[in-house]
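Of the protein chains in this complex, all but one are displayed in their positions.
Labels for the chains are A, B and C, by order of writing; each one numbers its residues from 1.
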Amino acid sequence: MDTILFNLIWIIPLFTVLVGAPIPAAHPRFLKTIHAFSATTVLAIVCYLTYRVYAMSGIPADEAAAPLVLRFFTDIPWLSAFHSHYIVGADGLNMLLLALTAFIVWAGILVSWNIKGNQKIFFALIQILATSVYGVYMSFDLVLFFVFYEMEALCMYLMIACYGSGKRDYGGKKLTLTLAFGSSMILATLFGLYFEGGANSWNIMELSKTTLPMDFQMWAFPLMFMGFAVSSSLFPFHFWSPDGHSAAPTAVSMLAAGVMMKMGAYGCLRVAMFLMPEAAKIWLPYVVAFLIFNVVLGPFIAIRHKDLKYITAYSSISHLGLIFLGLAALTPIGLRGASLQMISHGFLTGLFFATIGMIYERTHTRDITEMGGIMRKMPFLGVGFVLAGFAGLGLPGFSGFIAESTIFIGAFQQDSTLTRIVTILAILSITTTAVYILQTANRMLHGPLPQKYESLTDGCLREKVVIIVLVACLLFIGICPGWISEMLDASIAPIFEKISAATQPAISGIGG
Amino acid sequence: MNLMNCLILAFILFGIGVWGLMRRRHLIGMLISIELMLNAANINFISFAYFSAHDSTAGALFSIFVIAVTACEMAIALAIIVTMYRRHKSLDADQLRDLHD
Amino acid sequence: MSSLLNMNIIIPDVLLLLFPFIVIGIRLFCDFRSKLPWRIANFGFIAIFVLLNFIPLASGEGRFLISNWKVDDFGVLMREVLMISAILGMWLSKDYFEHGADGKPQMHQIAEFIGAIAFATFGGVTVVSACDLLTFFLGLEIATIPMYALTAWNKKDQLGSEAATKYILMGSVATAFELFGFSYLYGFAGSLHFSEIQQAVAAGTSPLLWLAVLFLFCGIGFKLTLFPFYTWAPDVYEGAPTPVTAVLSVTSKATAIAFLVVLVFGPLAPVQEQIAPFIALLAGTTLFVGNLGALKQSRLRRFMAYSSIAQAGYIMVALLGPATMAKTAIIYYLFVYAVSNYLAFFVFGIIGHHREETFASLRGLSKQNPGIAIALAISMFSLAGIPPLAGFFGKFHLFFSGASTGHYAIVAFAVLNNVLALFYYLQLIKSAWVDEPDGHLTPLRLTKRQRSVIITLSIAVVIIGVLPFLSNNIFAGFNY
Partner (left out) sequence: MINDITLSYLIFLCPLLTFVVNGLFVGNKNAKAAAVIAVALNGISALSAIIVAFHYFASDYAPQKAVLFEYTFIPFAGDLVAKIGMLVDPLSVMMLVVVTFISLMVNIYSIGYMREDRAEGRFFALLSLFSFSMLGLVVATNLFQMFIFWELVGVSSYLLIGFWYHKNSAVSASKQAFILTRFADSFFLLGIVLVSYVVGSFDFSTINSLSMAPFKAGTVNMGLLEMSRANALILGSVLIFTGGWGKSAMFPMHIWLPNAMEGPTPVSSIIHSATMVVAGVYLVARLFPFFTICGDTLTLIMWVGAFTMVFAAVIACTQKDIKRILAYSTLSQLGYMMLALGACKIHMIVATTGWTASTFHIFTHAFFKCSLFLIAGSLIHQVHTNDLDAMGGLRKKMPVTYICALISILAISGIPPFSGFFSKDEIILAAFQGRHYVVFGLTLLTSGLTTFYMFRLFFLAFHGEPRHEGVKAGHVHEDLAMTIPIAVLAIPALASGIVGKKLFEEYFVIEKLHVPQLLKLAEAPWLPFVAVGIAVIACAIAWLLYASPKAKIQRALDATNRTSLYKVVYNKFYFDEMYYAVVRQFIFGGVARVARGFHDIVVEGLLAFAVWFTHKLGDLVRTAQAGYLPFYLGTLIVGVLIWRFFGQLPL
């Protein structure tokens, strides 16, 4: 039963598209209701299943899924021409990411309620995008994984270029092509995984049992890691994110920054590091060097920017840098921190872009120097933005703090010189984050109110609900992180075992 | 008179054909050069059939077929060139510049 | 019994051979606006396609008729591809000919047109079922010569005749190369029959063989538009009428690649290892150049020309793999490629009815007629190889086959080129979806046939890849 529900997660959105297709454009309201309803259904299902996974923590999982601990495991032969199967399953990590996705998609659909242009196509595209993200997090067969992973390119350009604002064509192309570049790097190495390991299977669990030849790993791992890192905007492949996000419509920014950027990090952890641990141990200490840009310089660049979406994009860049810091630490705490950060940043940036979108709908500008004092006119949205800001600068009580502190502590356990330096810099750069967030909030919300904004209105019920739900998620994770850490640990343990079992000098434990 | 000479002869013919193709700007002239190249191939077949091949009829047969096929090809080519001429009123290869990037 | 079986097997071929004569003959006996030839043409083609599907696959080495006419699985599947291409081309041309598009005057002689297509198809059939060089050569010529005629079909069209001139001149040179190749191969093996050539090659190589290989690849490189023999393609594609372009881009490419498959996995199978680098080079250069050329195009057919050049490069990658994988991949890819390509060309045909076939005339399509815009987007994304559309799985098959023998470099190169490809396909999608129309849009009119075909093809492109039946069946056909 649960397994069926689990597979429904990615089927329902597609089904909604089919249902929505025949509806005449004369009834946009009906259409939107259907989409909202389906999104809510998926959300409900995912929440229930997340609870189930949490509840089943003690019970031994399906043998076929060893070494991973997968619930709702499904394995059906798919494309016999290259032995590809339809393999889906859920452990703590991807279940939580699915939950995150469900929330963001739900919020995104509500946020883009009165979007300009052909609404039928827009919502259809959102649902397809949702399908692709769900699929990525569910699938454990590399072909299936990649199919879902690449699907996003189908929607992103159309959504940004047709429904966006500003330099939408440029932004859309930049984003889509850069992501495609990344995924083609991945595809190039996938074949190697299939043939070199001798497993002749795309099944991640099967592949993880084999050891790939070192000379292959040495070139394949960096290629694949960077390929995934592209979509998580790791320097030097971060350039798509500011332009892309600023051009995209609100919902797309939310989805792109909230969940799609996590797909990269997830892939790095689940595929690249899990299947090529030896190379990971050799390469990751050097990957850390890139983070100096992401984590340290990113906030500084955000300080210089005036456009809200650019600022948020750079904050995302720096936060995702922290994810990679956690991954590169190669310690259990670091990995957990990275996963926590994926989830936390998803909600956080979703909230950010949602509020920005709502404010933009009213002020019709995203230039913070032109705004001011609008806190008085729209206290609710203002508070929402400030809360997002606090979560962003890692304030205790919000999920951001949990994730960041975990990452810092985890990364500090890894005493390779470069990692240590970057960790220290990262810890010190929480100040810079505070600077740009407060500066933004103050310029935009505080100070005297300009004459032109006298007529602004506060958020309507729909918008309030979105904000409340997202804030609630942030607080929930922030205040009781214990359970989520448990779930993550359970699913990270096998990955870390594989890594630590790899024949490289082991990383140092607690206490140096 | 051995296989090598024949092959060299064929190759020379082929080269002449290429040379003509490059030099000529008149479409008919080009067609004739192409004929040369085709026939060079024929000589190859015949000579192989005569000297080396154990299945010698095949080669001879092949060359006959080739002649026939080239005849059709040339027919079509000439037809096309005629229509071309109706439009362009010229047979200069350099004039064919309407289709380009 | 076996002879009877053989008779059954070649029925479609025989029909296909007789078919053009029938159609054209009927055309002679009735006035040019009667629907009869057209109906018969439809019936005939579809009948042949259906018959082909009755031929059982997984039939081992294939069955020989008179010792040099072989019907094996690859042959049958290729026949199906060619027939699909022929049928779609016929339908495409029907509406197109009602009134010539893209500023070209109206055309008649649909029957002869279909006849020509049928001849071309039969040429392809001959190529895939040939067992000796002679049949092989004849097949190639039968497949090519009608194309010359088709290109110049529109007598009143200046560009058409120019294109045809370029095409036939270069084509004859290519034929000369092929003949040279054949002759050297014959000289090397001393026989025309594939099996004997294969034995000779297995026995040992000599410069003569390599010379033959060089000339053969260069000759076929012309038809397959490999680098640097592709130069005719853009001009011819642009000059020819749209349906002809479509047929060219599918049928003649299919024939050419079938030629290579037969060659590489037939006579040259023993030396596939040695010629692999050559194939890889051809593939890499071709797809790179094709992608580069398509970057800044503004005319649709020329754009499609470059894109199909690039596709040829991708197909070549598959030739690096072992026979089974390569054949699966290529057949599958050809199916997918035919469907996507024809989808695109149908859309262009409709656009061409009313406007010039340029990017500019696509503007505002998404507002004016979302359905067509979606179809266009689907076909473009499929050609760009974006999952879950069929094109992706086609490419995946190709790369899989290429990588299976460890040619990661060329596979990686091809995959990275996809980004370039995606860029120009996005350009086209942009002009259909994003750009605002300048001034008044002439309304688009679709006949029932066009609408139904477009819908069918769109659905096909979406589901072929994801639903495993096609890939699995083809694959099952090969791993006996």
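One rule holds for everything that comes next: a contact is a pair of C-beta atoms (placed from the backbone, for glycine too) under 8 Å apart; a residue touches a chain by one contact, two chains touch by 3 or more.
The model shown is predicted, which means the values in this text are computed figures rather than measured ones.
S.K.: Give the labels of the shown chains that the missing chain contacts, considering the complete complex.
M.R.: Counting the whole assembly, the omitted chain is in touch with A, B, C.
S.K.: For the chain not shown, which residue from C:Leu292, C:Leu446 or C:Ala476 touches it across the whole complex?
M.R.: In the complete complex, the chain left out is touched by residue C:Leu292.
S.K.: Using the definition of touch stated at the top, determine which of C:Phe113, C:Trp232 or C:Phe478 touches the missing chain.
M.R.: Of all options in C:Phe113, C:Trp232 or C:Phe478, contact with the hidden chain holds for C:Trp232.
S.K.: Based on the whole complex, identify which of B:Ala10, B:Leu31, B:Ile46 or B:Leu99 touches the chain you can't see.
M.R.: Missing-chain contact among the listed residues: B:Leu99.
S.K.: Specify the residue from the set C:Tyr148, C:Tyr186 or C:Phe217 that touches the hidden chain.
M.R.: The one listed residue touching the chain not shown is C:Phe217.
S.K.: Give me the chain C residues in contact with the hidden chain, please.
M.R.: 165-166, 169-170, 173-174, 177, 205, 207, 210-211, 213-215, 217-218, 221-222, 227-229, 231-232, 234-235, 274-275, 277-278, 281-282, 289, 292-296, 420
S.K.: Could I get the residues of chain B that touch the absent chain, sorted low to high?
M.R.: Residues in contact with the chain left out: 18, 21-22, 25, 30, 93-94, 96-101.
S.K.: Residues on chain A that touch the omitted chain in the whole complex?
M.R.: Residues 236, 238-239, 297, 300-301, 303-305, 331-333, 373, 375-376, 390, 393, 395-397, 401-402, 405-406, 408-410, 412-413, 415-418, 420-421, 423-424, 427-431, 434-435, 438-439, 442, 445-449, 481-482, 485, 509-512 of chain A touch the chain absent from view.
Definition applied: only the chains that are shown with their structure count from here on.
S.K.: May I ask you to sort the chain touch graph into line, ring, star, complete or other?
M.R.: Graph shape here is a line: each chain touches the next, no loop.
S.K.: More contacting C-beta pairs: A-C or B-C?
M.R.: Output for the comparison: B-C.
S.K.: When you take the mean of every protein CA atom shown, which chain's own CA mean is nearest to it?
M.R.: Per-chain C-alpha centroids compared to the overall one single out C.
S.K.: Could you state the distance in Å from the CA-based centre of chain B to that of chain C?
M.R.: For chain B versus chain C, the centre distance works out to 26 Å.
S.K.: Please output the residue numbers of chain C that touch at least 2 other chains, ranges allowed.
M.R.: Residues of chain C never touch two or more of the other chains.
S.K.: Quick check on the complex: what are the chain C residues that touch chain A?
M.R.: These residues of chain C touch chain A: 325, 328-329, 332, 366-367, 370, 374, 377, 381, 386-389, 392-393, 396-397, 399-400, 403-404, 406, 408, 411-412, 415-416, 418-419, 422-423, 426, 429-430, 433-434, 468, 471-472, 474-476.
S.K.: Within their complex, state which residues of chain A touch chain C.
M.R.: Contacts found on chain A: 78-82, 118, 121, 143, 146-148, 150-151, 153-154, 157-158, 161-162, 168-169, 173, 176-177, 180-181, 184-185, 187-188, 191-192, 194-195, 223.
S.K.: Taking the complex as given, what residues does chain B use to touch chain C?
M.R.: 7, 14, 17, 21, 27, 30-31, 34, 37-38, 40-42, 44-45, 48-49, 52-55, 58-59, 61-62, 65-66, 69-70, 72-73, 76-77, 79-81, 83-84, 86-88, 96, 98-101
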